[in-house]
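The complex is shown incomplete by one protein chain, all other protein chains being positioned as in the whole.
Here is subunit A:
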Amino acid sequence: MADATMTARPGAPSRNWLLTLLELRTYVALIVVFTVFAIMAPNFLSVDNAVLISKHVAINAFLAIGMTFVIITGGIDLSVGSTVGLTGMVAGYLVLYGIDLGLGWSIQFNTLEIVLITCAVGVFVGWINGILITKLHVAPFIATLGTLYVARGAALLMSGGRTFPNLNGSGTYGSASFPAIGAGTFLGVPMMIWILVAVTAVAIYISRRTPLGRAIYATGGNERGAALSGVNVDRTKLFVYMFSGLMAAIVGIVIASQLRAAHPATGEFFELNAIAAAVLGGTSMAGGRGRIWGTIIGAFVIGILSDGLIMMGVSSFWQMVIKGLVIIAAVVIDQWQRKLSARIALTQEAH
């Protein structure tokens, strides 16, 4: 023992550059796709194009934020695309007809009321999902697959499959401002982008600085452990599905307002793009890990990729292949990062 010497460890462990690079992979991907298209696609850098892309991204980003919370709790919400369709139809119906009371009487709504009622419908779909999952113990995949069909069917039933056209609103009833939600601008920036900024800020706040946010992570990280620690797991799950439904309703309203029409097939496969953005942004499908900001960046990567490839004239078939490869690559890199950071933490703790 006498000749055993202790080597002094360096005081502060130096930051591992590889780990840093892997952690920032979503940003790296964003910069790469941006640079590539800036060079190769004509008109990519124009203001008009920036506005167009950001509108596309926003649609997906709303859903992806809701999806991120759901996935962090260890669940999945397949119903958001259908809920977009259903809530769009609800908004369209209210703009066109109001609520018919019979005998020639009807209640008409102003824009704010239409938005609130439609959001309530989206939240209600999420509440159904949440009840199915927490009280009736249906697996999230199955529960939301069921509501996917039900919501889509309900959307089709509302109009017999037809489109609600000419949603211009009415000055008499105070709904003339309805088209402005999707098409209007404030300080030169589309309204929907402002809404997205607000929603993102709230979501980030919830995830980082509230007991609710911590409960979302804990529920996905270890449900039993969270429950024994006093986390109300059921209420947490109920919240994330209702929040996801709310996001779907916002998208439904925005699209109906943008197009001044509501079509019952709107939103098909939107849920898959939302999942892709969340995963690309570092959300773990196993639950417990993920960041809202990462998801936003992920949504931008996917949006820029899609639009850029279209502008370059790449066939939509190749677009799908490329999108798929990017998602898989993101998850593989995520695995590397996790192994590396676990190893670094272990060497730090060993003494």
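In this text, a residue touches a chain if its C-beta (ideal position, glycine included) is under 8 Å from a C-beta of that chain, and two chains touch if they have at least 3 such contacts; residues count from 1.
Here is the rule we use: contacts and distances are computed from a predicted model.
Taken from the listed names "Succinate dehydrogenase", "Heme exporter protein C", "Sarcosine oxidase subunit alpha" or "Erythritol ABC transporter ATP-binding protein", the protein name that UniProt assigns to the chain not shown is "Erythritol ABC transporter ATP-binding protein". The chain that is not drawn here is touched, among residues A:Ser106, A:Asn166, A:Thr185 or A:Gln348, by A:Gln348.
Considering the whole complex, the residue from A:Ala29, A:Ile76, A:Ala226 or A:Ala262 that touches the absent chain is A:Ala226.
If you put the missing chain back, the residues of subunit A touching it would be 13, 208-215, 217-218, 221-222, 224-232, 284, 288-289, 342, 345-346, 348-349, 351.
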